[in-house]
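Before any comments, here is the structure.
Note that this complex is displayed minus one protein chain, with the remaining chains in position.
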Amino acid sequence: MSASRVVGVARAVASKDLRIEWRSRVMTNQVLPFAAIVMVLFAFALDNDGILQRVAPGLVWMATLFTSLVVVQRSFAVESADSAIDALRLAGVPSHGVYLGKVAALVAQLVVFEAVLAMLALILYRVNVDLHGAVLLVTTCVLGSVGIAALAAVYGGLSVAGRGRETLLPLLLLPAVAPVLIGATRATESAFGSDGARTVEGWPWVGLLAVFGAIFLFGGTLGFGPLTDE
Amino acid sequence: MKETSVVDVRDAVVLLGSFPALAEATLTIGRGELVVVQGANGAGKTTLLRLCAGLLPLARGTAHVMGHDVSSDRAAVRASVGFLGHANGLYLDLTAGENLSFWGDVVGASRPEVTSAAQRMGLNERLLSTQVGRLSAGQKRRTALAVLAVRRATLWLLDEPHAGLDAAGRDEIDALLRDAVGAGATVVVASHELERSASLATRRIEIVGGRIIESGGRK
Partner (left out) sequence: MSNTTTSVPPPTRTAASRNLGLIAIFGSIVLALLGLFFTAEDVDQGSSVRIMYVHVPTAWVAYLAFVFTAVCSAGHLWGRKHSLNLDRLAGASAEVGVIFMGVTLVTGSLWGRLSWGTYWQWDPRLTTTAFLFVTYVGYLAVRGLGGTQHQRAKRSAIVALFAVLEIPLVHFSVLLWRSLHQEATVLRPNGDVKMDGLMLFSLVFGVAVFTTIFAWLVLHRNRVLALVDAVELRGIDAALEARRAEEVPS
């Protein structure tokens, strides 16, 4: 199985997924407004500028995590709606390519969500970010999304193979991505300067995110094929 | 078991849960045949096709497709098999053309190959630029068959390909299947419609209670 073939498949799968999302508008018309209203509701519930500024990073990543569940379920619902997943399994398509394509499309969508959520935090919770903080924030979002997507695609693939397994996804995914939630929240705190955190303090957390993403991207590449091919 | 038979299934038992959908079925299909599998609902037609596609594990017995063992060498089996079940395996939000070119990209087919597959299945520009979700049942089937052609499948396994189509659509499918056989493919069709399959098939077999009974002889 040549590497270029894997990359070709990954690109085809990723662009197909993104095109479907772009065309169906489920993300932009339903999931994004949901995420936005959650951010507004947090503000109502906490009702205190000081607290909001302090917990803003955690809220951004909690919202991201819950949104990721919806995004992953969508990503695999598209495959199972007309049994396209059977066709993919049948076509002798390298499963690494399918996995990496799925992960790439998930990362792209998650990064968009995180950008919107972070913007909302800036506006609604009056958080300030300088240039260094912005660089840290973007890196955090990309690496955090890779970690979430790498695991989510594996467990999402497990849930696509049979009915009634969708409910298993949160149970498997949420405890596993705890390190991402911790690392990304701390890094974002540094970027936002919440609670007096300094920007440079965020980079070690970015390292944690990178390690996490690398491990599970590797594991997922190996495990996705056997797991979805039953 | 080499290149002589495309499908070689012996005493196959396939379980769906604990139910033996195939109960020691034995069947051999040669290259270039157009076989129609008949049987009542629940007789095991779909299971037989899915087994040949390498989509179901074998509980007992053996099954070889194109000389490859279905249980140990599934990747090789699948690469040469096109399976069309009750679902079409298409992305409903994409146009027919986008579906075809996605498969073209995935299997590494060239643009002319994709275009010629679309032409053979009678997909014109208008249909190609329509979202699959908005196509009629017959047009979806044709798109799905075009995907099989793009994938250069050499064994076509079709489960009730006529379902939900009107008379004209059915004739069209029959013509496409004869074309495919003419182009070197082997086709296995599951159907419970007796008269239609009689005119189509080079050979008919019957499946009863998960076992295969040869009925109509070779024409």
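Each chain carries a letter (A and B) given by its place in the written order, and its residues are counted from 1.
To be clear about the criterion, a contact is a pair of C-beta atoms (placed from the backbone, for glycine too) under 8 Å apart; a residue touches a chain by one contact, two chains touch by 3 or more.
All values derive from a computational prediction rather than experimental measurement.
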item: Of B:Leu15, B:Ala76 or B:Val181, the residue in touch with the unshown chain; value: B:Leu15
item: Residue, one of A:Val31, A:Ala176 or A:Ala210, that touches the chain absent here; value: A:Ala176
item: Full-complex contact with the absent chain, from B:Thr26, B:Ser71, B:Ser116 or B:Thr202; value: B:Ser71
item: Sites on chain B contacted by the missing partner chain, in the whole complex; value: 13, 15, 17-20, 23-24, 57-61, 71-72, 208-211
item: Hidden partner chain, residues of chain A it touches; value: 151, 154, 158, 162, 165, 168, 171-172, 174-176, 178-179, 182-183, 186, 205, 208, 211-212, 215-216, 219, 223, 226-227, 230
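One rule holds in what follows: only the chains that are shown with their structure count from here on.
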item: Whole-Å separation of chain centres (CA-atom averages), chain A against chain B; value: 37
item: Sites on chain A touched by chain B in the complex; value: 5, 8-9, 11-13, 16, 19-20, 23-24, 78, 81-84, 86-93, 97, 229-230
item: Of chain B, residues touching chain A in the complex; value: 53-55, 57, 74-76, 78-83, 85, 87-94, 98, 102-103, 105-108, 131, 147, 151
